[in-house]
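Comments concern the structure below.
What you see is part of a larger complex, with each chain still in position.
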Amino acid sequence: MPLVRIDVLDGHDDDTLAALGDAVHVAMTETIDVPDDDLFQVINRHPAGRVRYDPAYLGVRRDDGIVFVAITMRAGRTVEQKKALYRRITELAWEKAGVEPRNVLISITENELCDWSFGEGLAQMIS
Amino acid sequence: MPLVRIDVLDGHDDDTLAALGDAVHVAMTETIDVPDDDLFQVINRHPAGRVRYDPAYLGVRRDDGIVFVAITMRAGRTVEQKKALYRRITELAWEKAGVEPRNVLISITENELCDWSFGEGLAQMIS
């Protein structure tokens, strides 16, 4: 159910983007009970200057290897699960895609089970 | 008021994208009381591999004709209205744009009336 938007700057090749998507997905399956086959992602690669970031906010050094991961999912995960999710995304982004932990920004937006249709015009989560 | 983001892969031509936008908009006017002239959409067409999806999650077969429809709107619609919205978007996407029902994924995120400005720096919904 999560719908994940990943935004990066030029400089990440296609294989890296796929590996990054995989990293986020695997982290969700491991930490917040997302099924293996519940994969929906949009990955956007932008020209220089179109992903804008502060290079030092909260003491974290960032550069143009920056990755924004925006997750929309149903409410219900605990704070501890979210903390585990952030850790695991960051670990796997490094292992699988070579993205440095300092360059991974994550944001979650929550909705409800009735807010999803996975095809055929049905609200599968509440049927 | 809804702000709609539609993401598709290459292979949908410009006319199809416009028809798809129309389908989503008309469905909203018919099922959730969106005014005819309350139209705000961003349509993104991505290179191969950048819209990632599982081809069988929840028993629905999907392919590269996949369409993600992400709707941000004020809270207040009932579950029955949302179900009707999903059905109607899917019907009209097929009728108007030739998008198969199995390929339509929909996600809703809600906010409040005070969370919108429609120009001139005003919060028109709460004035």
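Odds and ends about this structure:
Each chain gets a letter, A and B, in the order it is written, and its residues are counted from 1.
We adopt the following convention: contacts are C-beta pairs under 8 Å (C-beta built on N, C-alpha and C of every residue); 3 or more make two chains touch, one makes a residue touch a chain.
Just so we're clear, the structure is a prediction, and the values are computed from it rather than from any experiment.
Sequence-identical chains in the complete complex of this entry number 3, based on the file rather than the 2 shown.
Just so we're on the same page, only the chains that are shown with their structure count from here on.
The geometric centre of subunit A is 21 Å away from that of subunit B, both derived from CA atoms. The touching residues of subunit A, counted against subunit B in their complex, run 3, 14, 17-18, 21, 35, 37-45, 72, 109, 111, 114-124, 126. Those residues of subunit B whose C-beta lies close enough to touch subunit A in the complex are 7, 44, 46, 49-54, 56-58, 60, 62, 68, 70, 79, 82-83, 86-91, 101-110.
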